[in-house]
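Note that one protein chain is taken out, while the other chains of the complex remain in position.
Every chain is named by a letter (A and B) in the order it is written, and numbering of its residues begins at 1.
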Amino acid sequence: MTMKETTKEKTTIVLFSGDLDKAIAAFIIANGAASYDHEVTIFATFWGLNALRKDTPVPIKKGFLEKMFGWMMPRGADNLPLSKMNFMGMGPKMIKHIMKKHNVVPLPDLIGMAKEQGVKLVACTMSMDLLGIQKEELLDDLEYAGVGAYLGDASEGKVNLFI
Amino acid sequence: MTMKETTKEKTTIVLFSGDLDKAIAAFIIANGAASYDHEVTIFATFWGLNALRKDTPVPIKKGFLEKMFGWMMPRGADNLPLSKMNFMGMGPKMIKHIMKKHNVVPLPDLIGMAKEQGVKLVACTMSMDLLGIQKEELLDDLEYAGVGAYLGDASEGKVNLFI
Partner (left out) sequence: MTMKETTKEKTTIVLFSGDLDKAIAAFIIANGAASYDHEVTIFATFWGLNALRKDTPVPIKKGFLEKMFGWMMPRGADNLPLSKMNFMGMGPKMIKHIMKKHNVVPLPDLIGMAKEQGVKLVACTMSMDLLGIQKEELLDDLEYAGVGAYLGDASEGKVNLFI
């Protein structure tokens, strides 16, 4: 008597970058992998947390440095800069315009699709501490974990990217 | 009667960056892996496409934004900036000078070696759309594909890097 394990491919992405172009790449790969039936985890750490912030300020009591970081960092997927040719915000506008023209889904919708496809979105708790970001400021339905949980997922997968 | 499959190791690199130093790292790893008999794919996406552009302008009808992007982005492997210490182009000159002194093969030749060793160079078609880059502007002998093809290769390999 045999039991066939149905082991799905696992794919993980550490999203370290808070740049629009890199976040788009991360979510396009994640959505692609999910549509090929991989189990996908995006582990958002450092500036990557900014892609998962709500786009409206959330009133929270914070220390001074945490407040400064929160104020200076982009608020959410629709407000990220480009890693190149940002031109004080003109670059992202151009890219979004071209994405629309070519029917490429904008980043907030790519994130929505990822959630719908069951991509596990994890916020790195240590980075949240460091940047002073609290759960209330992040999108709903995230998981919260540390590097141990990430390594648990990654060591079962083969496509493990750091973006 | 058994048949032994000769499965080569597979190695994939997403070349997202258009920086000289990162492209050099990508092609040195790719050439190294190919010389160890891995099947290697470089999937050039976003700014990484610039490493695969021809260095002469190619006359093509384009929209305004696409023309601007094409005009502002570096044209080919010999014109990429450094990610650090670019100094308006002095940095790349210094690095190239030092590479020559230490007999490190320059990037255009690293790309040529990759082709000769059978490294599969793939241009991301979605990124070509977004940045308005057309086949005529890219090196010859590239393949053209999307994220699905990349994931097909990557999920059979173990060394999968995002550069």
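Just so we're on the same page, contacts are C-beta pairs under 8 Å (C-beta built on N, C-alpha and C of every residue); 3 or more make two chains touch, one makes a residue touch a chain.
Quick caveat: nothing in here was measured; it's all calculated off a predicted structure.
Asker: In the whole complex, not just what's shown, which of A:Val14, A:Ala77, A:Ile95 or A:Leu121 touches the removed chain?
Answerer: Among A:Val14, A:Ala77, A:Ile95 or A:Leu121, only A:Val14 touches the chain that is not shown.
Asker: Contact with the hidden chain only, please: which chain A residues?
Answerer: 14, 16, 18, 45-47, 65-66, 68-69, 72-73, 126, 129-130, 132, 147-148, 150-151, 154-155, 157-158, 160-162
Asker: Under the stated touch rule, tell me which residues of chain B contact the chain that is not displayed.
Answerer: Touching the missing chain: residues 9, 11, 21-22, 25, 28-29, 32-33, 36, 38, 83-85, 94-95, 97-99, 102, 104, 158-163.
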